[in-house]
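Partial view: only certain chains, each at its native spot in the assembly.
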Amino acid sequence: MTLDTVAAAQASPDTAQPFAELGLKADEYQRIREILGRRPTSSELAMYSVMWSEHCSYKSSKVHLRQFGEKAPPSDALLVGIGENAGVVDIGEGWAVTFKVESHNHPSYVEPYQGAATGVGGIVRDIISMGARPLAVMDPLRFGAPDHPDTKRVLPGVVAGIGGYGNCLGLPNIGGEVVFDDCYQGNPLVNALCVGAMKHEDIHLASAKGVGNKVILYGARTGGDGIGGVSVLASETFDETGPAKRPSVQVGDPFMEKLLIECTLEVLGAGLVEGIQDLGGAGISCATSELASNGDGGMHVWLDRVPLRDATLSPEEILMSESQERMCAVVTPAHVDDFLRICRKWDVEAVVIGEVTDTGSLTIDWHGEQIVAVPPRTVAHEGPVYERPSARPAGLDDLQANDASRLPRPATPDDLARTVRDVVAAPNVADKAWITDQYDRYVRGNTVLAQPEDSGMIRVDERTGRGVAIATDCNSRFARLDPYAGAQLAFAEAYRNVATTGAVPLAVTNCLNFGSPEDPEVMWQFAEAVRGLADACQQAGTPVTGGNVSFYNSTGDVAIHPTPVVGVLGVIEDVAARTPQAWHTDGEAIYLLGDTHDELSGSEWAHVIHGHLGGRPPRVDLHRERVLAEVLVAGSRDGMLSAAHDVSDGGVAVALVEMALRADVGARLWVPDGLDPFVFLFSESAGRAVVVVPRSEEQRFTAMCAARALPAQRIGVVDSGLGDDAGRPSQQVLVLALPGGEQITWPLADLREAHGRTLPGLFG
Amino acid sequence: MTKIGVITFPGSLDDGDVQRAVRVAGAEPVPLWHAATTIGEVDAVVVPGGFSYGDYLRCGAIARFAPIMADVVHHAGDGLPVLGICNGFQILCETHLLPGVLTRNESLHYVCRDQALTVERTDTAWTNEYETGDRIVIPVKHGEGRYVADDATLDWLEGEGLVVVRYADGNPNGSFRDIAGISNEAGNVVGLMPHPEHAVEDLTGTPGTDGLRFFTSALQSLVG
Amino acid sequence: MARVVVDVMLKPEILDPQGRAVQGALTRLGLAGVSDVRQGKRFEITLDGDLDADRETVLNRLAEELLANPVIEDFTVRVAEQA
C-alpha cells in the first residue's frame, strides 16, 4: 500500500481526497489546503477531520460557550478554568478538586455495556490527567419509555457497563440521575461525571514544554477501535484491497485503567512529569496536537513506535484510533528511565514516541518518511467556528399556551391519596435501588453520602473531615418549555441539592445534550440554555469550570428535549456536620422552606397522570436560592437541622414520602394555611426544601429564617407512634390533616411497595 | 505494635480501606506487594477485596499464583491469622486454604447493599470479639459471591462448626446454605464475602461500626 | 433430542482484556510461546426432539440477536448430536 507522504502531497496537488466522507465541508477542506499551502496528506486529513469535528472542535457551540468565561463571577476558588481537561477548584487547606461531566450517548445506544463503560473510563482519565486522584463517579442517565422493549435492552446494559467499569476501577458511584421520557427512545443519554482531588502543588496541565523533552505513550496498545470512518482513507482512496471497515465500538479494560491510575499517580508523585494528557476522542491526533499547541509549539513523533494490537493498522488509523486506557506524558530525558521503571512495576507498556521541538510544527514520521507536518494550533485550537442560524421553535407559543391549569385535579381525599401513590410509583420518581445497588458506593472508604441522598458526599481529608458534595440535575421538560429557564432550573436544583446536604456550592460543570446544531430551532434552544446557565452562575456566584457539548441527539428527525445537565460541586469543612435525608426522632418539627405557588406545568404530576407537557416552567429566583442555601448550610454547620431534602420532581409529596421511607419512620403532617392541598402536595415551585428541626433548635432556626426573609412553614412533626391512632398498630404511617378536618393516612409499607416495585417490575 | 500485612495485587481496591480499619483497630498496617516472595515480619495478613488481575479469568484464579501467596499459604499452615475479604475470600478458595468456590450471583447482577449477618463461629482469630449469635450489619458488594461446594463439604463445614458468618434477612447472591464466610478447622484462616472494613467508622460506609471487631479480634488473638 | 453448541468469540480486531490476562498468566506459569489467547463463551443447548429447519432458523436468529452481539462478536452454531 502506498504511503502518502508530505513529499507526495507536494508532488501531487490534484489527488482527489475523501474529505466529505470524513465529515469535512468543502470550505473546511479548502482552508486546510490554505493553512498547509498544499493538499494535506491522508494522515493530515485524518487529523484535521477528526479534530475539526463538532465533538472535538466545538465549532457550533464555541461562540455561545464564551459566556461562561465572560460572565464568570469573580471567584477565588477557581485555580484552573475552562479550557483545560477539567477545571480545578480550591477547597481550602491546600486541597484542590477537579470535576467534569461528559457524554457517551451514541456509543451507548449501539453497544450499551461497552459504550457506557468506556464513557466512565474516558472521564476518569480526564481527571487523572490534571494530576488528581479520582475519588468518585456519578452517572446522569436518560432513557426512552420504561416499558419499551428497546429500553429493556439499553438500560440494563448501560447500568451493567457503568457498574462493571466503575466497580472494577475502584471508584465509588455516589449519585446520578435516571430519567425516562419518550424523547430519548432512539437516543438515550449516558453522561458520566468524575471528581478527583489533589494538593495545589500537584496540579498538572496538558502542555509539551522544554525542547528535547520526550513524549511517552503509555497504557493499552493501540488497536482498530473507534475509527470506523477513517478506514476510507486506507481502503477506498489509497488501496482498494485495504483493511475492512473497522468497528466503531470500543471495548474497555477497567483493570488496565486501574493500573493506569496508580502508575500515573506514582510518576506524578515522583516529580517525573512535565506535561500530561489523556487520550480520548481523536486519540493520538488530539493528544499530540494539543500538547504541542499548549507548549513550545513543536513536536516530532515517530508513529511506527506506537505499540499496536493489530499490526495491519495504517498510520491514518493509528492517528485516529480511540483505543481506551492510554495516556501521554512529557518527560525530561533525565527522567525517562525512572518513568519507564514505574510503568514496568505496574505492568503498563510505555514507549517514547516523540520529542518536543521548537520548530513550531508537529511533524510525524512513519518508518523514516514524513507523513505529517502541520502547525499544531491549526489542528487543536484554530478549527472552524460557526455562528449557526437560530430560530425560536415554531410551536413554542402554542406549547406554552397549553398550560397545566386546564388538567383535572384530584378532588377528594381518596383521589389525593391515590395520586400520591401513583406519583411515588412513577418510573421517574420510583426507587432507583435496582440500578444503584449494582454500583459499589463504599470503595475507598470515604463515602459519607451516596444515592439516594440529595448529593453525593466524599471525605477528602481524613484528618480534618473536609469534604466535597456533588449533585447533577436537569428537568428536560422544563427546558423544552423554556430552555433559558430550564437551564437555570437545572442549575438551581443541583445547587440546592448540594446545600441541602450542608455543603457550600462553589463551582459548576455541565453536559449540554441537544439535537442537531444545523437545525435552527435546536440552535436557539442551545443558545438560550447557555445564556440561562451563564446568567444563573453569575447571579449565584459559582463559576462554570468546564463541561461538554453533545449535539446530534435525536430519534429520526425529532430532537431530544434540550437537556443541559448541570453538576454543582460544594465544599463542607467537616463532613460530620452533613445533613442526611432521613428523619428519625419523634417530636422533631418538619418545616417547608420557601414559597409554594400553583406551578404544575411541566410537573411530574402532569406528566404521569395526564401525559401532558405544556405551559411555562416554575419561576426561578436565584436570590431566593442563595438565601435558602445559606440557611441550609448554616443550619447544618450549627446543628440546627437533623434532616433535609430538597423539593423538586413530584413536589412536597415526594419529598415527604422519601424522607419517611429512608429510615421507615412516620409523621403527622398538615396543609399550611391558605394553601390548596393539591398544590401543596404536587406543585414544583423552585427554591424550596423540607427540613427537620430538633425541638431545642426551633426558635433559633425560625429566627434565622425570619431574619433572611425566608418563609418557613411548620408542616408536621416526626411521629413513629401514629399507627395506633390510625388503627394500624405497629405500622409506620404518614397522616396528612386536610383543611376541611378530613385526614389521609398512608401506611409506609404501601408507599414503599409502590415506590420500590416499579423498576424491578420493569427490568428484573 | 501488632503488625497486620495487607496485600496489594494489581487490581486490589479495598487495600487502603483495610489499612485504615487496621489503624482504627489500633494495629499497624503493613502494605505487602503481590510480587514479593515473603510476607516479612507481620503478625497477620489480610487479603483484601477488589478485582485482582481484573478478575478476568475467574475471581482469584490468577492472584492465587502471585509470588506472595506461596508464603501466605506456608505461614497459614503454621497458624498465621489470615483473613480474606471478598476477592480475598475468592483467592483463599482458589489456593485451597478454604474449601469451595465463589460463583456468579444468582441474580446475575453485582450487588452492593448493607447486609445483616449472624456470627456463628467466634473462636477464630478474626471473630473472637463477637458473641455467638450476634447480628451485625456490614456491606456486601460483589458480582460473584455465591458460595458453592458439594454436599459433603457443606455438611462437613456445618458439622465442624466452620461456618463463621451467615446471611440473615435475605441471601444477596444465592450462596448455598446462606453461607457468607467460613474458616479452616484451626480458625486462623477466615474468608468472607461481606466487607467488615467498610463498617468501622460511623460516618462512612455502612452506618455503624459492626465490622471493627474483625480487626480487634486479630489483636486479641495475637496478644492472648 | 438435539444438542447444539454455540461458540461466541470477540471479533479478532476487538480488544479482549480477558484473553490478555490469561495469556499473561499462562506465560508466567511456564507455557512458552503463547502468542495469543482469546476468551469467549460457549453455550450448550439441549432441545427436545429433532432440530427441524424451522427451529434451526429461529436458533440461528437468536444466536445472532441474543447470544452474540454482532457489533463486537462472531459466533458459530454447530449441532453436536441429534438423537
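Lettered A, B and C in written order, each chain numbered from 1.
In this text, contacts are C-beta pairs under 8 Å (C-beta built on N, C-alpha and C of every residue); 3 or more make two chains touch, one makes a residue touch a chain.
Everything numeric in this text was worked out from a predicted model, so none of it was measured.
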item	value
Per-kind copy numbers - full assembly in this file	A x1, B x1, C x2
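What we mean here is this: only the chains that are shown with their structure count from here on.
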item	value
Chain B-chain C separation of Cα centroids, rounded to whole Å	34
Residues within chain B bordering two or more other chains	53-54, 56
Residues within chain C bordering two or more other chains	17, 20-21, 24
Residue numbers on chain B that touch chain A, as the complex places them	10-11, 13-14, 16-17, 20, 50-51, 53-56, 109-113, 139, 141, 143, 195, 197-198, 201, 203-206
List of chain B residues in touch with chain C within their complex	53-54, 56-57, 61-62, 65
Parts of chain A lying in touch with chain C, wherever the complex brings them together	110-111, 114, 220, 223-225, 246-247, 249-251, 253, 255-256, 309-310, 323-324, 347
